[in-house]
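A single protein chain has been removed from this complex, and every other one stays in its place.
After this line comes chain A, so read on.
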Amino acid sequence: MAGTFAFKAGSTAVPMISDVAFAELLNDPYPTFKRARDMAPIVRIEAAKIMVATRYDDIVAMERDPETFSSENPQSLVNKVMGHTMMRKDGEAHQRERRAIDPSLRPGAVKSCWGPKLEAVFEDIVARFERDGEADLFQALAAPMAGRALAEVLGFQDVDWQTMAFWSQSLIDGAGNYSGDPEISRKAVEAARGVEDAIDRALPYHRANPNTSVLSSMIHAEDPHEIDQIYANIKVAVGGGLNEPRDSILTLILGLLQNPDQLERVKANPNLWPVAFEEAVRWTSPIGMYPRRVTRDIVFSGVQLRAGDQVGLCVGAANRDGSRFEDPDRFDVFREKKSHLAFGAGAHFCAGTWVSRHMVGRLVVPRLFERLPNLRLKDPDAVRIQGWVFRGPVTLPVVWGA
């Protein structure tokens, strides 16, 4: 294979994939993921300038050993853009902050508080376009739903979804700005300041009125957040809490519209909606990769890693690991039920899991199919899915009605 180092049995060097362009990785990373998975436990993808783990069992093993595969990384751009967030802490330091926000996000809070609130948001959003007969569900539904839901759950009462979307994208771009592009840096700083201002405006209300929101939980916890922790952790929630519900709404709709036989069976048995949601995030995981830092020299799965190495845990690849999932590239609600890694694994298991399972899998997508009869793709060739670190449909034109 041109430009690829062969991986010899018994070798401990990390092989490389150097003949894949970055644009290819963005458009469709799965052929590259499959090559990497077949090649070695850890492979360097030159276009992305990072070593990645792509096998299911390896990623689970790494996430069970946070002392060797640490979330801490003082050099991380995330820390520069957002501050020292809980996403980049391990052990007790992480646990303390995670415990403070959990009451806002656990299933009980979803049922009693977020369920009804998000339902009202959904109704308002759908009422704005349901008579149009056609829409791009990215702009019409998924982006506003994800942005407004995140503002609600965090406790921002005066921030519109467009601002949430701008902050989120700017913070993500800033955290990935390895080339130091000044315009990207400027936007990230502007977004970070915007989030801090919004927090400062919101805190007096939450101090006086304890409630279910994340901001309220942070300040009323037994072990409350300091202001810098609030700033950092709200920024990471803004950066990391918007794309995923947005993209998984669209991915679930797309998977079902491309497989009408499955859609009919799910509609006939609504108990299958949560299963369909899990299959959607396995099939096209909204977060495809996240990094860990190696803390000591170690031979992992036969590969020599050095202290200080960065390894990307490619859960998007692991969720299509053919040794675990049969015919893994296929969207199949009825496949054998097995756990996947779309929400990560280990101590950093997605804090928003239960809100998203409810919002996407029980509320937004099932209701949409009820509300818009005969919903179908406007042009199957116009669908575009993009990204490898974050991945989802970037446009989803649909029509409905007769």
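Going forward, a residue touches a chain if its C-beta (ideal position, glycine included) is under 8 Å from a C-beta of that chain, and two chains touch if they have at least 3 such contacts; residues count from 1.
The rule is simple: contacts and distances are computed from a predicted model.
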{"item": "Among \"Cytochrome c oxidase subunit 2\", \"Ferredoxin, 2Fe-2S\", \"Phosphonate ABC transporter, permease protein PhnE\" or \"Na(+)/H(+) antiporter subunit B\", UniProt-listed name of the chain not shown", "value": "\"Ferredoxin, 2Fe-2S\""}
{"item": "Which residue of A:Arg55, A:His84 or A:Arg98 touches the chain not shown here", "value": "A:Arg98"}
{"item": "Hidden-chain contact residue, picked from the options A:Ala175, A:Ala276 or A:Ala345", "value": "A:Ala345"}
{"item": "Contact with the hidden chain (one of A:Thr32, A:Thr54, A:Ser71 or A:Thr353)", "value": "A:Thr353"}
{"item": "Sole contact to the chain not displayed, among A:Pro107, A:Gly133, A:Pro224 or A:Pro380", "value": "A:Pro107"}
{"item": "Hidden partner interface residues of chain A, rising order", "value": "63-64, 95, 98, 102-103, 106-109, 337, 339, 343, 345-347, 349, 351, 353-354"}
